[in-house]
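One chain of protein is taken out of this complex; the other chains stay put.
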Amino acid sequence: MSKPAGCKRWSVAEGHLAKRAGDAEPDGANDVLWLLNASAHEAHVEIMVYFEHRVPAGPYRLTLLPERSRRVRWQDLEGPEPLPIGTDFASVIESDVPIVVQYTRVSPGGTGAMTTIAHWERCGM
Amino acid sequence: MSKPAGCKRWSVAEGHLAKRAGDAEPDGANDVLWLLNASAHEAHVEIMVYFEHRVPAGPYRLTLLPERSRRVRWQDLEGPEPLPIGTDFASVIESDVPIVVQYTRVSPGGTGAMTTIAHWERCGM
Amino acid sequence: MSKPAGCKRWSVAEGHLAKRAGDAEPDGANDVLWLLNASAHEAHVEIMVYFEHRVPAGPYRLTLLPERSRRVRWQDLEGPEPLPIGTDFASVIESDVPIVVQYTRVSPGGTGAMTTIAHWERCGM
Partner (left out) sequence: MSKPAGCKRWSVAEGHLAKRAGDAEPDGANDVLWLLNASAHEAHVEIMVYFEHRVPAGPYRLTLLPERSRRVRWQDLEGPEPLPIGTDFASVIESDVPIVVQYTRVSPGGTGAMTTIAHWERCGM
């Protein structure tokens, strides 16, 4: 079988966790990471989160089943500490098998929707 | 003639098929893949679709005429089975000649519009 | 001086020219290509436009002054024929010096704003 789609390191420079975990912001904003593991192997994913005024948090660990995709909200991340809320941050997503990462924010009653493919590197390995 | 624009494998980590095939979501959301075949040859495209809770669907096959573009909605895909509706998914788009893929969601009465170039690889071949 | 920023070929798989040249769509949508020539040389740019149901149009030619950026609307393009209106299309943008291309659609009274960096290739030359 040919090499699975994707790369082993992805970065997103924007992120925000709503003020109450599990809830949306006052304007309804909700950040999501879309993750795809198109490979035939489990992907072990580690997410480091970077802030402006404090040391990084993480790694937050996720397992992606083979040939599955997953929608991950920041409040779903379980790790060494809860993610600070009401704060901006960036993230680096590393995986031991190639994956694909897309960042989306949707604000149903607010400022609209936006999405971007994340920055990718460590491809073709 | 020089090599045509684009690459042979593209990935989009987000996708959603509206609850009724051919219709939009309650909020008017509608996903679209924009495909460009700028080459002088027919492009034979295969789309695999990946879910969180079930095995992948596909391949869904499309032919792109030479030097033509095409707007493809998820509900337009014909393949081994209808795409599950009301469900999130990701997709990998492979072509035998270089193409270009862009993902767009528009919600006229809803959460706005968003677009991103897809993740590309297998370029320069 | 070091190599200027950017690449020599860019692709955008989505595009739409409003029904009346110079005007916006009923929903106010307006497509824009943002072009940056950060080099010390004039950039001679050729844009080919690809449709679903007819042969490509172009090349549409633009000159970008050295160290200048430019906002280009589809209706600003002058070439061998006017761009068909009310129709979807894709585009390939080629330049003889490295440039940067970003696609944006804004709908003030409509479905919101969206932007994406275009697909790039022919970099580092």
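Going by the order they are written in, the chains are A, B and C; count residues from 1 in each one.
Basically, contacts are C-beta pairs under 8 Å (C-beta built on N, C-alpha and C of every residue); 3 or more make two chains touch, one makes a residue touch a chain.
It should be emphasised that the depicted structure is a prediction, and the values quoted were computed from it without experimental measurement.
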item: Omitted chain - touching chains that are shown; value: A, B, C
item: Touching the absent chain when the full complex is considered, from C:36, C:49 or C:92; value: C:36
item: Chain not shown, touching residues in chain A; value: 9, 11-14, 27, 48, 50-53, 55-56, 88-90, 92, 103, 105, 107, 110-119, 121
item: Touch list for chain C against the chain that is not drawn; value: 5-7, 34-38, 67-71, 100-102, 104, 106-108, 111-117, 120, 123-124
item: Touch list for chain B against the chain that is not drawn; value: 112-114, 116
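The definition used in the following text is that only the chains that are shown with their structure count from here on.
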item: Most remote chain, CA-based centroid, reference being chain C; value: A
item: Equivalent-chain rotation between chain B and chain A, CA atoms, steps of 5 degrees; value: 90
item: Inter-centroid spacing, chain C versus chain A (mean Cα positions, whole Å); value: 31
item: Intercentroid distance (Cα basis), chain C paired with chain B, Å; value: 22
item: Junction residues of chain C - those touching two or more other chains; value: 112-114, 116
